[in-house]
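Every protein chain of the complex appears in place save one, which is left out.
Coming up: subunit A.
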Amino acid sequence: MNVVLRQMLARELTLANRRRSDLANPLFFFLIVVSLFPIGVTPDLQKLSEMAAGVLWVAALLAALLSLDLLFRHDFEDGSLEQMLLSSVPAQLLVLCKTLSHWLVTGLPLTLMSPVLSVMLALPVSAIPLLMLTLAIGTLTLSLLGGIGAALTVGLRKGGLLLTILIMPLFVPVIIFGTSAVQSFANGMPWTAQLALLGAFGAGAFAVSPWLTVAALRVTVGD
């Protein structure tokens, strides 16, 4: 079983490495959205630092969502997705590998990039580690939950927009807990409860989403 998992992860990462522009696009998008806020709202650092956590979170999520559409698409188009569903290895494990590798190539780079952008938005430096931790959990949850949405829309030509409509309402709790943990920390208020709830939500998504993703794939791939 471990061999299969390792091979699957290696395959996903190799494929991601071969499509470098798909890797870079979310990061550029993140940079652009974040830099639009000072231009569009205000260059006042005082005000920016109040909004920083929310802006970074929303921009990172939009960037990760942008790439979710491709999670199953290439495999669907060349037929390997069908083979994964038919193989003797539990499809849930393969799907979990795919979502994890999606996080490794989008969520993790976005998290690693966030300190630079948070300095530009004047987020207090002491809050940066917590911002990175919440973003890491949040983008992982997005990859997991988004897998369900990507599976539901995989056969559709205009799936990307639909995916956003399907996933964003479900994702409201994560945004709320993530941003409020960082903001509370920056304001010197208790923040551990929000972080615990964020982690709980992520763990729940980890447990449930592979099954739902496979159930959705069995509907849409057969379509």
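The rule is short, and it goes like this: a contact is a pair of C-beta atoms (placed from the backbone, for glycine too) under 8 Å apart; a residue touches a chain by one contact, two chains touch by 3 or more; residues count from 1.
Rule of thumb we're sticking to: contacts and distances are computed from a predicted model.
UniProt records the chain missing from this view under the protein name "Heme exporter protein C", selected from "Heme exporter protein C", "Sarcosine oxidase subunit alpha", "Sugar ABC transporter permease" or "tRNA 2-thiouridine synthesizing protein E". The omitted chain makes contact with just one of the residues A:L100, A:L152 or A:V182: A:L152. Considering A:S67, A:T134 or A:S180, the position touching the chain not shown turns out to be A:S180 (whole complex). By the touch rule set out above, subunit A reaches the unshown chain at residues 148, 152-153, 155-156, 158-159, 162, 165-166, 168-170, 172-173, 176-177, 180, 184, 197, 201, 208, 212, 215-216, 219-220, 222-223.
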